[in-house]
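All protein chains but one are shown in place.
The first chain written gets the first letter, and so on, giving A and B; residue counts start at 1 in each chain.
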Amino acid sequence: MSGELLQLTSVTKSFGAVRALKGVSFSLKAGEIHALLGENGAGKSTLIKIITGAHQPDSGRIEIDGRDTGALSPRIARELGIACIYQQPALFPDLSVAENIGLRLSQANVFSRVDWNARRQQAHRLLENIGAEISPEAEIRSLSMPQQQLVEIACALGAGARIVIMDEPTASLTQKETHLLFAIARELRKRGVGMIYISHRLEEIFQLADRVTVLRDGESIGTNRVDEMNEAALIKLMVGRDVSAIYPPAENEPGETVFSLKNFSCERGGVRDVSLDVRAGEIVGLAGLVGAGRTELARAIFGITPADSGEMLLNGQRIEIHSPRDAVAQGIAYVPEDRRRHGVILEMPIAQNMTMAIHRRFFPGTWLRFGAEKNLALEFIRDLSIKASGPDAPASSLSGGNQQKVALARWLAAKPKVLVLDEPTQGVDVGAKSEIHRIIRSLAKNGLAVLMISSDLPEIIGMSDRIAVMRSGTITSMLPAKSEAHTVMAAALGQKAAGE
Amino acid sequence: MRKYFRELSVTGALTLLLLALAIFAPSFYSPQPLLSLAANASVSLVVACGMALVIIAREIDISVGSMFAVCSVCAGLLAAMHWPLAAVIAATILIGAIFGGFNGGLVAGLGLPSIVVTLATMVTWREGLQWLRQGQFVNLPDGVQWFGLSQKSGQWTLVIGALVILVLMALMMKHLSAGRYIYAVGSDAEVARLAGIPPKLTVFLVFVGIGALVGLAAIMNMVQSPQVDPQSGTGMELKVIAAVVVGGVAISGGRGNLWGVFVGLLLLVCVGPALIHLHIEAYWEKAIQGVIILLAVVAEGLRR
Partner (left out) sequence: MNTHKPAWKNVLLAHETILLVVLIAEWIFFDAIGRNFGTYDNTCDILRHSCEIGLLALAMTPVILTGGIDLSVGSLLGLCAILFGKFWRDAHMPIPEAAACTLAVGALAGGVNASLITLLNLPPLIVTLGTFSLFRGLAEAITHGVDTFTDFPSSFLFLGQERWLGIPAQAPVFIGALIFFWWLVHFSTFGRSYRAIGFAPEGTRYAGIPVGRRVAMTYVLAGIVSAIAAIIYTARLGQAKADAGNGYELYAITAVVLGGTSIFGGIGSVYGTLLGVAAIAVLQSGIVHALQPSEMAGMLTGALLILALTASVLPKMISRLRQRKSALRLAKQNT
């Protein structure tokens, strides 16, 4: 009988030919926050799905409080006290907080009467328990994302969860909201709940977790106490090789300033007074914690949520962008963060995706030219090494990395002057990742001004010629290329790094 | 307050209309014509209650008019065969439920879009009825009209009956788990499934429900005249959907309540008689109803 709350031993899981987990062992103590770190495709989500009972392992053992759980199903896992909180809360947007909690926690008979008082009290009790100041009457749709996650946590605890898994919970939270979530997590820890915290944001691991396990290519590389680790060591464990060696080097000096922002602000997006220059042939990395306002800045530049004050200059000329159409006409391209919803149209063929941004130029008189379109697609498929069955294959048939290449191709076809990339290798497998990095570097070499948003610290450090760090909607520091990871992180956190 | 903004604004509009009538056309408030209007509206109210559930569940049913006609004719024929009235009522409700179940089976079972399914069944049942009856009325035997009571008692029975159904259904939607499941499924069917609520079964039963209510409404309509007109129910679907939407039920599902639907129906139903009593040409009725629908949907859009 070990002292562990949750113990996985030698868990293996394959999907067809893909071996997602190869003999992974993992343990979780009560009253611990255990971070699970790893690149995309390392096996994190498969491991979680096995713990929550959504998948069955091919081999291995799962024990809770030292007892073998046997085969898990989602229902059994719930009964054993395992709860998982995803990025997208599984709540009913039109119903109240109390009703959401009530529907999740009760297995009432269809013909039973709803006791609204009891529901309200239950919700109130659960929310108070975790210190969440949310009214039980509030409609879920009116709550912010972290508030919704708090409701989910309340549900999980209400269901008697002792093992709470948080899967990238801070992906859409602001900095303040992240701190709130951390406070709640620490409170839960005090009460003996064991938490598995999945993230690829190193700064959060250091702030919150007690232990960290690194997964790489389906194997557990090591479990260490967080206070015995530093970022460089962690990164090395995650990636397995030296950071600087992976990224293609800059080969040329940057040219004239192509793109400038002066006191650029967008109230709605929380962007305040941003000033930034990007030169031809240069890659400016935009670093910062989630919620710092980077995507909001990109969206303001591109015209999705236009700016309300400040200036944008292209080759020295002042330009006004009120819509994505304006931005494209001016030569600004944006490869968005949400690849599947905004980057490509999944149902449409690759070729049509690629010409989606250049209708005016490529199809004069609005007549479609199928032959020319196909040739364009074939060219890009060749140049970007896109693995597809043909230009007519729907984008949905491609892997994440290849979809990202199609998204990139769409904007390359537009021959932009400025390219804004938002998390260009998120959810992309390791092989395609380095290909995309090479493509980006060669684009810069050809004179493109590139602004690259990334939450992947090694990527930002490895790729950027200069690093702009954003915090609370504005740029707080400009760091040179190849800065130290902890310098960047310190700037992102708003602290002074050691030695400054 | 803000939560019930839509329902309150409709109530406000209705109040204004009624006040305007009290001042400018007090002849509107004569008891007997009002009672007849109410009895007539009871029929639509019953169907509107069912339609509210369908739309809250994020579906739609445009076949109610045709179902209504078919149920009316069936009811008339059964009555003409001297079945006891209670049996006619039960049978007609059952027939309505079966038709509703057919729609529900296609929508829930096969996952077909409800607007197209109910479009198809609307055309099929209407044409089928026309073929079988060739527009022939069904003459009802004595004792059927007004349930065998006097006109006034019959009308009161209808009005009270419709109100009872309204209250019962409103209570069900608010206080019974089954009712809340409909809101849940309409808000997010996938989340509902994860929470253990069966979306397909819920949608199926909602369609059965509206079918049964249409059957009941057909009876309520039948007893108001000595004959059954197979053309009855024409345009009912749009009238009822309009009432539901004006009453604050969102077409995107998951929200709205029956009190708003009640007020919405009253508002739309009063437009016609109000025009008459205000000496405005009755032909403006549809145009004004159209404007009311547009105002309601704009209000809904602004709320979001």
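The rule we apply is simple: a residue touches a chain if its C-beta (ideal position, glycine included) is under 8 Å from a C-beta of that chain, and two chains touch if they have at least 3 such contacts.
All values reported here derive from a predicted model rather than from experimental measurement.
The missing chain, though absent from the display, is touched by one residue of A:H359, A:K445 or A:K482; that residue is A:H359. Within the full complex, the residue among A:I304, A:L408 or A:L421 touching the omitted chain is A:I304.
On the side of chain B, touch with the chain left out of the figure occurs at residues 60, 106, 110-113, 115-117, 119-128, 130-131, 238, 241-242, 245, 251-252, 281-291, 293-294, 297-298, 300-302.
Hidden from this view is one chain, which touches chain A at 56, 58, 304, 323-325, 327-328, 334, 336, 341-349, 352, 356-357, 359-360, 363, 366-368, 387-389, 392-394, 397-399, 410.
The definition used in the following text is that only the chains that are shown with their structure count from here on.
Work out the mean CA point of chain A and of chain B, and you get 48 Å between them. Interface residues of chain A facing chain B in the complex, by the touch rule stated above, are 90-95, 99, 103-104, 107-114, 116, 137, 139.
Interface residues of chain B, counted against chain A in their complex, comprise 3, 174-178, 180-181, 183-184, 186-188, 191-192, 194-197, 250, 253-255.
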